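Encoded as C-alpha cells, here's the structure I'll be asking about.
A single protein chain has been omitted from the complex, and every remaining protein chain is retained in its original position.
Going by the order they are written in, the chains are A and B; count residues from 1 in each one.
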Amino acid sequence: MRIVKSRRIVLYIVLIAFAILMLLPLWSGIATAFKTSKEVILTTPITPPLHPTLTPLIESLDYIKKSLINSLVLVGSGVMVSCFFGSILAYVFSKRRFRGSITLFFLVVFCLYVPPQVQLIPLVRVTSRLGLHGNLGALVLLYMLFGTPMCTFIFKILYDEVPDSFIGAAKLDGAGTWTIYRQIILPLSVIPFIVAALLQVTIIWNDFIWGLILTSGEANLPVTVALANLKGSFVAKWNLQMAGALWVALPTLIIFIFLGKYVIRGYAGR
Amino acid sequence: MELNKNEKISVLLIVLPILAIIFFFFYYCAGWNFFISLTDWKGFIPTYNLVGFRNYSSLLHDSIFWTSLKNNLLLIVIFVPGVILIGLIFAILIDQRVKGEGIFRTIYLLPFALSFVVTATLWTWMYSPRVGTINVLLEKLRLSSLKSGWITEPNIVMYCIITALIWQFAGYSVIIFLGGIRSIPESHTEAAKVDGASSFTLYTRIIIPQLTGSFMTGFIIFMCFAIKAFDFIWVLNKGGPGYTSHILGIAMYKETFVLDKYAYGAVYSTIIFLLSIVIIIPLLYLIHRREKLK
Partner (left out) sequence: MENLRRIVSPFIAVLASGGLFYYLSETIMPWRIAFAAIMFLATYIIIDGFLRRG
C-alpha cells in the first residue's frame, strides 16, 4: 500500500512538473506584459510584476487594434460560409450518394493535406486578376473556401450516424433535396457546427502566411501579421512584444479554456 | 438510397459549383504551380518562357536547398517521434485515474491554442541571450555554464526550434493518444488485470499495440506539419543565423517573395508537395484499409 502511495506522489509530481514547463513561456510572457521597461531589466522574467502597469498593453493595442477588427471580420465570414458549404457537401456525400461521390469526398478530404506553399504563387496571380490582391477581400475569399474541406469532414462524421430512415420518411412526403437539408439535417447540426466553427475560428485567427502574402498596407493586415510587424519594429521592447502577443493569444486561449470539450472533439476526430 | 433523375440533377446543381471552386483553388493551383516551375517567370513581368527542367537542375547545385532539406529531415526524424513519444507517455500517465484530469489536459493543450506568431514571440523572449527567460533562470540556479546563445548559435538553433515546437504540439499529441486509450474496450484490459499482469506489461502488451490508429493519426498530422512548416521559424529568426535554420518553406518564401524569383520558388513548392504526397498517400491508404477491415 505504501509503495502504491509513493508511486502516486511521483506521478503527480511528474504531471505537475510538466504542466509548469508547459506554462512557463506563457507565464513569462504574461508577467513581462505588465512590467515597465525598467522593471523588465531589473527583475527576472518569471517574477510577477511588483508595480503592474497597463501601459504596454494599451500601447500595443493601439498598434494592432485595426488588425484585431480585421481578423474578427475574417473569422466571422470565414466560419459561417465554410460551415455552410461544408455541411452541404457532407449532407450530399452522406445522404444523397451518387456514383463517384465517394471519390469526390476523398478528393475533398485530400485538400486537407495539400501544403499551402503550393498555392502561394498561383493565388497571388489569381487574386490580382480578380482585383482582390492587397486588400482584405482576398483573405475573405480564401478563408470562406479553405475551411470547407475540414468542415465537410467534421459534418460527415455526424451525418453518417443519422439513420437513413429519418430522411426516407420525409422523402415519402415529397420533400426535395434542399427541403430535407433545411428541415431535417440542419436542425440536427448544432453540435458539429460548434465543433467545426471553433476549429475554424482558431485556424483562421492563428493563420499567418496568407495574410503575409496577400495583404499590404497597415489597414489590411490580419492580427498575426500585425504582431509579427510589431515584433520586428520594437526589437528590444520586450514588454510591448509580450503585451501584443497577449492580445493575439487571448481569444483562442479563452476558447480552449472554456470550450475545450468541443475543441478536443474537433482535434481528436481528425 | 437510390436517387431518381430529378434528385440527381438538383444534388449536382447544389454541389458542383462548390466543388468546382474548391478543386480550382487546391488542385488547379497545384498543377499551375508545377507549370510555373518549368518557366522563367519573374512575377512582375506578365510574360514568361518555358525553360524545361532548368530550374530543377540549378536547384541541385544550390546549397541553400540542401541545408533546407536537411533541416526538414531533422524535423521529421526528431520532432515527429519526439512529439509522439511525449504524447504517448503523458497520455498513459493521465490515464492513471488522476484527480483533476481535465485541468492537466487543458493546461497541456494551451500552447496549441496559440498562433505560431505568438509562440515564436514567446520563444524569442525565452531564448534571448542576454535577458531571456532560460538564461536568467540558469543563472539563478547557479548553472551559468549551461548558458548559451540558443537561437543565435548555428550549431544548436534547429534543436532549439524543435524543442519549442514539441512544447507547442505535445498537448495535441496527448489528446490523440488519450482518445485512443479511452476507445479500447475495457473488457480487453480487465482480462489482463485478472491474469495478474503488471501495469507495465499491461501497457506494452495490451494497450500500446491497440493504438495503431492513434499512431497513424499523429504521424500524419505531425509529418504534414514537419514538411510544410513556415510561420514559427520565420517569425522566430527568419531562418537565421545565416541559412542555418532554413527549411523548405522558408527558402520557398524567400526565393519567391523576397528575391522575386517566382519560377524558382515554384520549384521549392513543387518539392514540398511531392514530399507530402510521397509520405501521406501510403499512410492514408493504410488507414483506409484498416477501417475497411473493421
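We adopt the following convention: a contact is a pair of C-beta atoms (placed from the backbone, for glycine too) under 8 Å apart; a residue touches a chain by one contact, two chains touch by 3 or more.
What you see is a predicted model; the values in this text were computed from it and never measured.
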Partner chains on view for the chain not depicted: A
Contacting the left-out chain in the complete assembly, out of A:Phe146, A:Phe193 or A:Trp210: A:Phe193
Sole residue of A:Ser28, A:Asn220 or A:Thr252 that reaches the chain not shown, by the stated touch rule: A:Asn220
Option from A:Leu89, A:Leu141, A:Leu214 or A:Leu246 whose C-beta touches the chain left out: A:Leu141
Missing-partner contacts on chain A, residue numbers: 69, 73, 76-77, 80-81, 83-85, 87, 130-132, 135-137, 140-141, 144, 181-183, 185-187, 189-190, 193, 219-220
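The criterion applied here is as follows: only the chains that are shown with their structure count from here on.
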Chain centre separation in whole Å, for chain B relative to chain A (CA means): 16
In the complex with chain B, residue positions of chain A that touch it: 11-12, 14-15, 18-19, 21-26, 28-29, 32, 40-41, 44-46, 85, 88-89, 92, 95-98, 104, 107-108, 110-111, 113-124, 126, 142, 145-146, 148-149, 164, 167-168, 171, 176-178, 202, 205-209, 213, 224-225, 227-228, 231, 238, 241-242, 244-245, 248-249, 252-253, 255-257, 260, 263-264, 267-268, 270
Residue ranges of chain B in contact with chain A within the complex: 1, 3, 7-8, 10-12, 14-15, 18-19, 21-23, 25-30, 32-33, 36, 43, 90, 93-94, 96, 98, 102, 104-126, 128, 131-133, 136-137, 140, 167, 170-172, 175-176, 179, 217, 220-221, 224, 227-228, 230-231, 235, 248-249, 252-253, 256-257, 262, 265-266, 268-270, 272-273, 276, 280, 284
